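Notes follow once the structure below has been shown.
Every protein chain except one is present and positioned as in the full complex.
We call the chains A, B and C, going by the order they appear; numbering starts again at 1 in every chain.
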Amino acid sequence: MPVTAPLSGIVPPVCTPLDSAGEVDTASLSRLVEHLLGGGVHGLFTLGSTSEVAYLTDRQRGTALKTVVETVGGRVPVLAGVIDTTTHRVLDHAREAEKLGADGLVATAPFYTRTHLRETAGHFRRVRDRVDLPLFAYDLPVSVHSKLSPALVRELAADGTLAGLKDSSGDEGSLRRLLVELGGREGRATGCAPGFSVLTGSELTVDAALLAGADGVVPGLGNVDPAGYVRLWEAARSGDWLLAAKEQERLTSLFALVEAGPEADMGRSSSALGAFKAALRLLGVIECGDTAFPQIPLDATAIAEVGARLRDAGLTTVR
Amino acid sequence: MPVTAPLSGIVPPVCTPLDSAGEVDTASLSRLVEHLLGGGVHGLFTLGSTSEVAYLTDRQRGTALKTVVETVGGRVPVLAGVIDTTTHRVLDHAREAEKLGADGLVATAPFYTRTHLRETAGHFRRVRDRVDLPLFAYDLPVSVHSKLSPALVRELAADGTLAGLKDSSGDEGSLRRLLVELGGREGRATGCAPGFSVLTGSELTVDAALLAGADGVVPGLGNVDPAGYVRLWEAARSGDWLLAAKEQERLTSLFALVEAGPEADMGRSSSALGAFKAALRLLGVIECGDTAFPQIPLDATAIAEVGARLRDAGLTTVR
Amino acid sequence: MPVTAPLSGIVPPVCTPLDSAGEVDTASLSRLVEHLLGGGVHGLFTLGSTSEVAYLTDRQRGTALKTVVETVGGRVPVLAGVIDTTTHRVLDHAREAEKLGADGLVATAPFYTRTHLRETAGHFRRVRDRVDLPLFAYDLPVSVHSKLSPALVRELAADGTLAGLKDSSGDEGSLRRLLVELGGREGRATGCAPGFSVLTGSELTVDAALLAGADGVVPGLGNVDPAGYVRLWEAARSGDWLLAAKEQERLTSLFALVEAGPEADMGRSSSALGAFKAALRLLGVIECGDTAFPQIPLDATAIAEVGARLRDAGLTTVR
Partner (left out) sequence: MPVTAPLSGIVPPVCTPLDSAGEVDTASLSRLVEHLLGGGVHGLFTLGSTSEVAYLTDRQRGTALKTVVETVGGRVPVLAGVIDTTTHRVLDHAREAEKLGADGLVATAPFYTRTHLRETAGHFRRVRDRVDLPLFAYDLPVSVHSKLSPALVRELAADGTLAGLKDSSGDEGSLRRLLVELGGREGRATGCAPGFSVLTGSELTVDAALLAGADGVVPGLGNVDPAGYVRLWEAARSGDWLLAAKEQERLTSLFALVEAGPEADMGRSSSALGAFKAALRLLGVIECGDTAFPQIPLDATAIAEVGARLRDAGLTTVR
């Protein structure tokens, strides 16, 4: 389904279920897609950080994207991450994603390299120029170690390079500045980039982002509780901000599952991805909760804590 | 005026006007205090980063605090920053602040040193133990290069060490977690630390922080437009979140004055402090816009841009 | 040529010359290899950061490695970088490198992801286990944003996972600790990992690293002046440390060419890579000095400065 302009609503980054051999479990992935669509989400983002894209080989990336596109069957737009170090490597992924039927692309600034802001601008322009799909910038300093400035995003929005931004920088002040510079809550539609979509990736401040005029959210936790995020979205759309805040509070409590893994023994990243997958397994959505090698897996205690968090949040576990 | 529990509302960090010799201009400082109280603010925070505390000698700190306390005359509570590298140096400032009539203290984690979280906990406990004034933690990673974890703040809130938090970390997700862990919008009053005050120092996301249940805000930009922040606060209190968001948008546009100074020629910090002071001078509140040595001053072009920003925001310049 | 244990001497990271269309210029690359071998170097490292590996597509990486291996024809060992985000992606490169005739592999810790030290250990062990070539760890925090601890390197040296380390961390204290823990200048051969090779990537402290007992160096600047680094190496081997220091001083002056590009207009990384290539072009070794997209190219002024630096260092330019 073509990407609307601006893309809006709940667009979860789709986890990539793996089997015990570490290969993409396509049956589980299809069930996960149905779980998300059943929750009412408005789009899907596959092959992002939450999808463990950095751990998947090119072949596995293709399998995951193909499975998502085919399962969705045009019901919502499917964005595909094209995550690699620099422009020409990104373009190789972009051409593959186009071939497999992605509706839009999501690219970060270059990483591993140290890149000047003007080089990053050239990077996005070249990708947009060479592959004819809407392009979303993925602002993810925790992974790429540079931040997209509001000024650069506005420039690339105004000239049509970017269809939108997924802001996972955690810098809500910067996000607010961008939204105001694009025209603010009421002026966006008549501003310098009317179809530009601003999505936050910060799952704990979605009510705030929507109040500030963001178009939607890409919540990792949305894998676990898509319906919750959809309720939050609907409350905000209807102007019931206290209801939105209340739903956000419930989701914030639930989010604590990302710390189930003991900090001394594993990274925060492995703990979060492991917890999302453990939750999906406990909810009966996917078969196996393994994360990709070399991530350290959650132990039984941590998995039990994930289960407790799910039940506290009112979700029904089946294992 | 004693600090209420929880302290709430608009509590600007008070700029420290200097004369051309670099000494505290007490007449201008008194006028600034009246400007803030006239705008309807609910408390004042002196000797914080916006007060250029790190540039003031002990003698100058005393002069500034004395001037603020005397001018306020008990109309609102006055918090005093006790900013220094470690505990015993902080205590020297705390005893002086108590003597000069401060109603509460604001301390950061140790800096210059590399400090373990358990050491930081001991630091706050010792300060609270030795000087009998409400103690607020100032979470300011950009200056002290460590972040107070929500868990640590909660622990120090629950045991009565801290009366509140000024969160200038820019990490709104972390702030949300803290608020939820303290009981959330509705549960705070019956939670583990009912009188604990959560104040955000992020001036561009105040509507969001209030929607999330924060008690108030310490906005540097509040020096320039205190009435604007008070309007934002009142809108939020009355539940008119769209009005709050609209006021926040106006203030966000105004905030761009902090970038008036050219980035290649001066630090972002000098530019922001210089712009606040230039604005106060253009508004007729203070006599001289100089920042403390060795900060590079704004040039005429930058000052003209500050003036334009003020007028765009509907404020009346007199110079 | 099989990698000796320990690999020692001057092992430059080979630049990847590109033509004006951005493709690998195999003729220039062959000439560069001969330039390096003619200078007396003891090995080559291709597809590292200096080779712009992060900018090359998989196809281009293959072309570059194949060209180097064929040109070398077994005269010295050829190490191949297998640079990618995580283990299974690295393994895809490793299998290709083995097929193309590399004599050893060079891998970093995972990047883009946030990785626990135990995960990094698993990463290196899996790569070593699956592809039967000597494996060198590439410690490059500036790109991968984590540092390999001396303890981890020692563990992986002692158990045979690693054949060596390329230390580009710039942390000479840490390097010294590792060398001492491995037995020190005199005890290395009878220490816990006798064949383990410690190479520094810090081109300005090679005399120091050799005095400390390092086995060799992987100097980016060695592309420009391989004979200079070989002289430094020979002086150190003969115990003439003052002569080594003097040669290091000349190379340090020459190294200033990496700052030829204006800092405001381009990143330090593009400036350094652009300067190495401009130098190689001025020396008549390669045809075209372009760096890979989206790097900003050096302008004529910068190139002229590179030329002046070359001549100051006693090198003969032909353009």
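Here is the rule we use: contacts are C-beta pairs under 8 Å (C-beta built on N, C-alpha and C of every residue); 3 or more make two chains touch, one makes a residue touch a chain.
Everything numeric here is computed off the predicted structure, so don't read it as measured data.
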item: Partners of the unshown chain among those that are drawn; value: B, C
item: Residue, one of C:Leu211, C:Ala227 or C:Leu315, that touches the chain absent here; value: C:Leu211
item: Residue, one of B:Leu44, B:Ala64 or B:Ile83, that touches the chain absent here; value: B:Ile83
item: Chain not shown: contacting residue from B:Arg31, B:Lys66, B:His123 or B:Arg309; value: B:His123
item: Interface residues of chain C (partner: the chain not displayed); value: 170-173, 176-177, 180, 184-186, 202-205, 207-209, 211-213, 239, 241-242, 245-246, 248-249, 252-253, 255-256
item: Footprint left on chain B by the chain that the document does not show; value: 22, 49, 54-58, 60, 83, 85-89, 92, 110-116, 118-120, 122-123, 126, 142-145, 265-270, 292-296
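As a convention for this text, only the chains that are shown with their structure count from here on.
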item: Chain with minimal offset from the mean of all protein Cα atoms; value: A
item: Centre-of-Cα separation between chain C and chain A, whole angstrom; value: 36
item: Residues of chain A engaged with two or more neighbouring chains; value: none
